[in-house]
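Left out: one protein chain. Kept in place: all the others.
Going in written order, the chains are labelled A, B and C, and every chain counts its residues from 1.
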Amino acid sequence: MSAGLARLVARRIGTALCSLVFVVVAIFFMTAALPGDVADMLLGQNATPAAAQALRHSLHLDQPLWLRFMHWCAGMLHGDPGTSLLTGRPVSEMLAPRLYNSLLLAGATTVVSVPLALLLGLACATWRDTHFDRVMTVLTLGVVSVPAFLIATVAVFVFAVQFRIVPALSDIRSIHSVGQFILTFAMPVSTLASITMAQMIRMIRACMIDVFSAPYIEMAVLKGVPPIRIVLHHALPNAIGPVANAIALSLSSLLGGVVVIETIFNYPGLAQLMVDSVMLRDVPIIQSCALLFCLTYLFLTTLADIVALASVRKGRGA
Amino acid sequence: ARAQAVSGEPPRRGGHLNFAGLAASTADTLDPARFALATDYIRGHMFYDGLVTLDADMTPRPALAERIESDDLRTWHITLRRGVAFHDGAALGAADVVYSLARHKDPATASQQRAVAQEMAEIKATGPLEVQVTLNGPNVDFPSMLGLVGFCIVREGTTDFSRENGTGPFICTEFSPGVRTSGRRNPDYWGGPAPWLDSVDMTGISDDMSRHNALLAGDVDIIASVNPRLVRMLRGRGFGLLESPVGTYTDLAIRLDQGPGRMQDFVTGMKYLFNREQVRDSVFLGFARLGNDQPIAPENRYFAADLPQRPFDPDRARFHLRKSGVMDSGVPVLCSPAALASVDIAVVLQYAAQQIGMDLPIRRMPADGYWTEYWMKTPMGFGNTNPRPSLDMTFALNFASSAPWNESRWHDPRFDQLLLDARSQRNETVRRQIYHDMQVMIHEGAGICLPAFTTSLDAFSPRVRGLRPSQAGQLMGYDFLSHVWLADGAA
Amino acid sequence: MTHMISVSNLEIVGRRRHGPAVPIVRDVSLDVAEGQMLALIGESGSGKTTIALSLLGHARAGCAISGGRIMVAGHDVTTMTAGELRAFRGRTISYVAQNAGTAFNPALSLGQQVIEPARVHWSMTRAQAEHKMIDLFRALALPDPETIGARYPHQLSGGQLQRLMAAMALVTDPEIVVFDEPTTALDVTTQIEVLAAFRSVLADRGITGVYVTHDLAVVAQIADHAVVLRHGQVRESGPVAEILGNPRDDYTRELVAACRIPPRTTFPAPVLDRAVETVLDLSGVIVGYGRLDAAGLPERRILDEVSLSVPRGSTLGIIGESGCGKSTLARTISGLQPWAAGQVTFRGEALAPDIARRTREQRRRLQIVAQNADMVLNPAWRIGASIERVLTFFRGLKGAEARNEAARLLDMVRLPHALLDRLPGELSGGQKQRINFARALAARPDLVLCDEITAALDPVVAAAILELMAELQRELGISYIFITHDLHAVRAVCDDVAVLYGGKVVEHNSSQSLTTGAHHPYTRLLVSSVPEMRAGWLTEAMTARQAGRPEPLQVAPQGGCRFFPRCDVRMPGTCDHNPVPVQILPGGARIACFTNAAALVPDGDDGSCPDFHNRPISGTDSPEEVRHDDPASF
Partner (left out) sequence: MKVRVSLPSATQRVGMLFGFWLVLAMFGPLLAPYAPGQIIDTQVFAPISHQHWLGTDYLGRDLGSRLLYAVRYTVLICTLSTAFSCGCGILLGVATTATPAWVEQVAGRLMDGILSIPSLLCALLVIAAFGDSLMALVLTMGVIYTPGAYRTSRALALRIARMDYITVAMARGEGRLFIIWREILPNMRGPLLADVGLRFIYAVLLLSNLSFLGLGVQPPLVDLGSLVRENVLGLVYGAVAVVLPTIVIAVLTVGINLVLDATAGRRS
């Protein structure tokens, strides 16, 4: 990596941190702006103003907003994300197992979907307007357009209920072997992967087709370069910016945007925790979840940006 | 139905049972004061015991309390069962009871039962196993009140509820909020021979279809809250169905102190506008009983059966609504997924309104914050109420002038007086009459349109035995775990 | 004799959406014997590239081979499967594309791309291929043959890319090579070396070739047979000597005649005294790439203290070796490439280095016609729209008015109106180049920077364009900077000429003096390298060069004269150390050289350079007759 690129990357990462701060502040005040607070939510239908007020006091929710925010920030700077307002347990303790689960699911999905999507996306672009491409196009569009909950539900109903091949719920505790791991993760991962893949395939295909019209691709054909090499060696480097970006965008939702999948497979992950916490206005947890989502998101997009930057600086590619 | 058919068999001990409730979230708790949802109640019954339990027809039966007596219905003497031990081995004593009851009054506890607990003016131990509770006024239904699962007994001085220490039939082996609760049988359970199960896993699956799929796939053995629409399929596949005639209802509350509800005719008109049969048959697919704009379900022994059923009568509705002059007030009806089936009921109502030329906008609000932000705060909105252990509590908490959840802001001094009268009335016949009159008053006067009482539906796999319907709540008043046994459990 | 290539009744159509198929190539038949070289010559847009591509079994997007048979090395390419074609292309037959600028992948290093054909056909190991590549680079006179492969396409000049493209075609030792105008962007000195390299490679390996070009002199050197095309049809075909020496077809005759462009007849400046008003004035301009040094000057200087001026209504020719910085100069003046030091004055006002800071009027009056026509036309825009936009933008013309004006401009550059509705991808190389010129003219500029605008044009059209330039100059007083490697063209349109070597102006002289008087040694080399339209010239030139010239030094001088290593009058100890003096000769010419002016006058009977203008054409009538034949009559 040249010094110039290193500088650019450093600057990119620096500005990514700005986004992080922006998000944290925004989330805090957005949550604060939501009607009701944890006291109301905790008491639910049984809330009376007096009871809620008392609870608020005991949770220090009657402190001014900015003070609470400063407290949280101060804690965060010392690596302490605070304690859950609702359960009183340390946020880190509540988050850790969920994060592990989520990363497991997201990781497995990424491992399955990215190579496959690249393969299929490139294949579609290569064999553009063939039967293969048409079938894939309709298939990918079909997969994206069917709501995720329906795909997951149908999958469970068919494979878990009718054929009884896999469990209906993904219970990590039951995993003691690779076989069990595959069985347990088969459904959620394949559902998630098919959706992410479909998105990626669409974008990869489009970006590649765009590059395929360039004269240097024609030249490569005239050199007798095999299609695979044309795709990987000639076209991909020129489309790497948009392609990396498409992949990053698709993957970025794997941590926070999978509530449906987590709900349907009863998989205790971060997304569900975030939704719960929003509903319960458990601000420290919301904050920490948002921070994690934002971090993964920024990690992915920054990576994509750096890939694009590097390719731009190397040649005049993507 | 299956369970009934083979109920002759003697229960077997052993086995592991997986149960999926309706919801799990980080709000799951082991703190009785914070129990709010059905899954909490089930968890409560799993690890804790109350002083009394409510049986299938809501009659209080002694549990940790051997006797509860009072001369003046105001000062109550509770004698505790001897030889009961907490899971940590400590013996149950009066101090534990005093602590467990008194903590609900402390605002910092944030107890769900605080409004009820305020009734108890003084709680004190009068002996190692004797507790004396003095109420604000006489209340013959005090024992029923103690049947609230929130009033179950914890060890004195417990403040950390990340672990349980109850006297209940199961001992907690794992508790992760929003994920799972697991328990193993308490071998020293005072209430033996129950429980029959060796161990239990409990989780919450909020998605209807997934919950049913989990049952169908055999991942769980019992699920709570079956959707009526899936009953046909479950039955077809040989799964058992537990229909509990609980008094849960979803009602439209029209505030009488603001908006169109200030017109008595408007309220009456709206009541006639409810197509109750359609709500029962289409919304609940028949798994409901008709409501009559008063909160007491037909199964209840105090139910005012002779009160004529209010019919669906568009003409009368139109007459009254026209008369009220606010046919098209533009005031929306608030509904929410938070209030069971309220959106569908609202749609039924809206169509009926449309038929008489009235434009009734519906606003579906998010479940998030519905109870605190919208419920009871707008002129017209749906609410959802779970059955209370006694009529007295129902009336006191939801209809008395000072009731905290008086949804329609209905004030009737006579009603308040009757409530007090009933409390101090030991005579069953007189009380029945009073309760009858109170039901009539609500039916006539309150701004409550109550189309139906829902039947709680739970499903279980054929290996599960011992489930019986109860008025006290779903799954045998949330206490099924100490009753069920498995056909394939060890003998 | 076996035919290596045999094309019969070839038909190729262009299929445009909704419209009927337009024939591009009609009933073309040609044969090439093994080891022979066929020249495809003809009008720009006549289908040369299209035919060349079809030999590889390929039709451009939007085109299709609709009839005929193409037998190449025993294969019928129209019936080959994709796999067979893949094995065939690059190994049996390779192709040198016309537009080297766009045919290289911008994201890959050049070396990678050059050895790729060898790698994908497993014909040699990487090390072997790289070795071979470096040899070819050296043979093709590329600078830094060892390291140039590590660079990326945008870092090289047009001529350098063209040579890399040729290297890429030759690296696999194919049986057949199709050259599509491989030397259009090369100066004559480099061209000699490249042609010689081609010839020796082809002869060594017995390679059969097809050579698309419009330079008849080149044809004379390298080809055995020639086919003349016009409007997609064969007009004439036969041995080169026959075609060039004794053309039978009218069009061929016209083509051959057009090679002899008359030198410019100087006319008085229409409006003002030229000496007084200069349109453009450069002084001490430094342009470069890479890190800046302490003085804020770039590490790698492409232009080094260039000072030039263009009087109003005149044309300044810029000539020089490929890669010497001609295009950079044009880009610098037009503001596309900022300069590090120096000053540029346009019509008396100082120009900002950054185009964004120039006024709209300055932008309009100063137009550039870029060397790489492909890259400056927006591929999504119809030709008409591209031109009309300039008309609207600078002259406020709209609707039918703009369309008519665009059509008129197309007439001027001798293109059919039908092109207005086409996309750039559907044009030939020469057509794009003319479109660019038309677009520049659309702005009604005062100064046009023409970067090799005639490079891809056949002599007839080129002559017409040159005539057009002269006409516009006469009528509107437009000034030009005319970058080219075609010394005939320089003489035909330029008043003055600047010779660039290694980013320095080594000579500034009047264009007429190119044939006479004293010259910088490099100029002399250039002039002597202009190919003549007779067979055998190349061999002679090469022998002469090898005999008469000192061996070029491999070391670059630290200071002093850049031409030192190749100079035949170099004075070691002087030329390679001291700053080069600029001598002003009596005629006003300026020469940057240590040798005194008298010594710079080439030896010869009349003291003139070999008159490349009056070069003999074997078997033709007297040159005088041709001279009066004015092809640019329109």
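Criterion: a contact is a pair of C-beta atoms (placed from the backbone, for glycine too) under 8 Å apart; a residue touches a chain by one contact, two chains touch by 3 or more.
Predicted model only: the values in this text are computed from it and were never measured.
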| item | value |
| --- | --- |
| Selected residue (touches chain absent from view) among A:Thr83, A:Ser113 or A:Thr153 | A:Thr153 |
| Given B:Ala85, B:Leu285 or B:Leu307, the one touching the chain that is not displayed | B:Leu285 |
| Selected residue (touches chain absent from view) among A:Leu103, A:Leu116 or A:Val144 | A:Val144 |
| Residue among A:Asn101, A:Thr126, A:Thr184 or A:Asn245 that touches the chain left out of view | A:Asn245 |
| Option from A:Ile27, A:Leu95, A:Leu169 or A:Val189 whose C-beta touches the chain left out | A:Ile27 |
| Contacts of chain B with the absent chain, listed as residue ranges | 208-209, 212, 227, 229-230, 232-233, 278, 281-283, 285, 335-337, 343-344, 346-348, 350-351, 354, 361-369, 373 |
| Those residues of chain C which, in the complete complex, touch the missing chain | 17-18, 334-336, 355-356, 360, 363, 368, 370, 372, 375-381, 390, 393-394, 423, 425 |
| Touch list for chain A against the chain that is not drawn | 15-16, 18-19, 22-23, 26-27, 30-31, 33-35, 129, 137-138, 141-142, 144-150, 153-154, 157, 199, 202-203, 205-207, 209-210, 238, 241-242, 244-246, 249, 252, 256, 259, 274-275, 278, 286, 290, 293-294, 297-298, 301, 304, 308, 312, 316-318 |
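In the analysis below, only the chains that are shown with their structure count from here on.
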| item | value |
| --- | --- |
| Multi-partner residues of chain C (each touching 2 or more other chains) | none |
| Chain A residues counted as touching two or more neighbouring chains | none |
| Chain A to chain B touching residues, read off their complex | 34-36, 39-48, 50-55, 57-58, 84, 86-89, 94, 97, 149, 153, 156-157, 160-161, 164, 167-169, 171, 263-266, 268, 272-273, 276-280, 282, 285 |
| Chain A contact footprint on chain B (complex, rising order) | 20, 25-27, 29, 34, 36, 107-108, 110-115, 162, 176-179, 203, 205-207, 209-210, 213-214, 216-220, 367-369, 371-373, 375, 383-384, 404-405 |
| Contacting residues of chain A [partner chain C, same complex] | 213-216, 218-226, 229, 233-234, 237-238, 240, 311, 314-318 |
